[in-house]
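First the structure, which I've put down as structure tokens, then a few questions once you've had a look.
Only one protein chain is missing; all other protein chains are in place.
So, chain A:
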């Protein structure tokens, strides 16, 4: 048994309305690579924010012991002083500054406020050697690829004499070579006595690099497995990750799928700014009228990117692929054409992409369908008010009237407004991206009812969700996605959490 560098005991953390962590315990041995696994929303990132002091001592319950002594971090500086550094998924580098300047940002090699450039560049060179980055420290970070930027982040952490390095999904934005290099580096650092906690969704890399695996689910520790004892298998991890309770009831529904309404064939999309990154790779799927089809995938699988790209090429650079509606090919080059062809997309990020928060419910609801309440470009205000109020009632938005600002509504009601906006365009196909995220249980149930009534009207629904029980409870069929590819298609009667999770985590499984 290695001695313990970090122990977290019975950690609990609550946000208004949500229990993110209930009872998490984590023991990390000195000099190991410790993998932390779990579905989206299992509490991994929250736990790491507690550990690194982003959520200061006192805002959570439970105890943190570093080297056996209790620790009370009031901020990131405290945790860094204790030798703990976290590298977030979104890198925190200043692109215009050089590698060396970034490494010592906030920690400058300086004397009385004057930077000692000799020391800065000399030490930076040494650190870059340690992380295996063959670049001059004076190169601006913006000239580096994402993989190299990640190495700069690690060098930055090393410059602070880190003993425990936390990496939050470090490989999610990397291509395969860069990922392999990064994992090799972790092993090398382990040899130098640096402990690492690795959050990842990729089973392959976990089994390759991790010494110990802790699985979280719904804010609790499920189990901790030791690779050396041979008990870490992909099956075992999957079983630990899923098995989330079917705690929300899903309304009963009789499904009567009709003819194929909408098909996407071989859809391929590149990242908008990174040249070599394929985000969606040859994805094909179909939706029938009256059918609710699920799209499962872990973070970074490319589900949102796929959906937005299909919806009038509103994401990334379109490479290839075709769309068919009712068997006939259609060309959709922008959002207004998508709307004209009866497609609606309810985005995942309501506030950023879905709503005009300063504007009232009325203006939000009618924005995408103004042609329905106007003639020759002139809006009929009375008709607009009536139709908007009608939509508000049907969606059961809880508000005084349609003249309340959308920004003042609760999350569930905001989501209903966004749904109402797309109902207003009377679409044939609805793409719903995480429609119940951050919404309380009661509102969730109402949204399920709305989705089902849409299917009953013969519309096709494509439901993107990170909650497997939701997909299993609601959908007729579920596609799984990983790394930009469709990895499987599972009909309702064969859909269970383990099957889906396996398809969501394997690189390229044969369908079914």
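Rule of thumb we're sticking to: a contact is a pair of C-beta atoms (placed from the backbone, for glycine too) under 8 Å apart; a residue touches a chain by one contact, two chains touch by 3 or more; residues count from 1.
Rule of thumb we're sticking to: contacts and distances are computed from a predicted model.
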Identity of the absent chain, which is to be given by its UniProt protein name, from "Xylose transport system permease protein XylH", "NADH-quinone oxidoreductase subunit N", "GTPase, G3E family" or "Alkylation response protein AidB-like acyl-CoA dehydrogenase": "Xylose transport system permease protein XylH"
Residue in contact with the excluded chain [from A:321, A:354 or A:412]: A:354
Residue among A:25, A:40 or A:135 touching the omitted chain: A:40
Of A:69, A:114 or A:378, the residue in touch with the unshown chain: A:378
Absent chain, residues of chain A that touch it: 15, 18, 20, 40-46, 54-55, 76, 89-90, 271-273, 299-300, 304-305, 308, 311-312, 314-315, 334-336, 338-339, 345, 347-349, 351-359, 363, 366-368, 370-371, 374, 377-379, 381-383, 385-386, 389, 401, 403, 405, 407-408, 421, 434, 438, 466
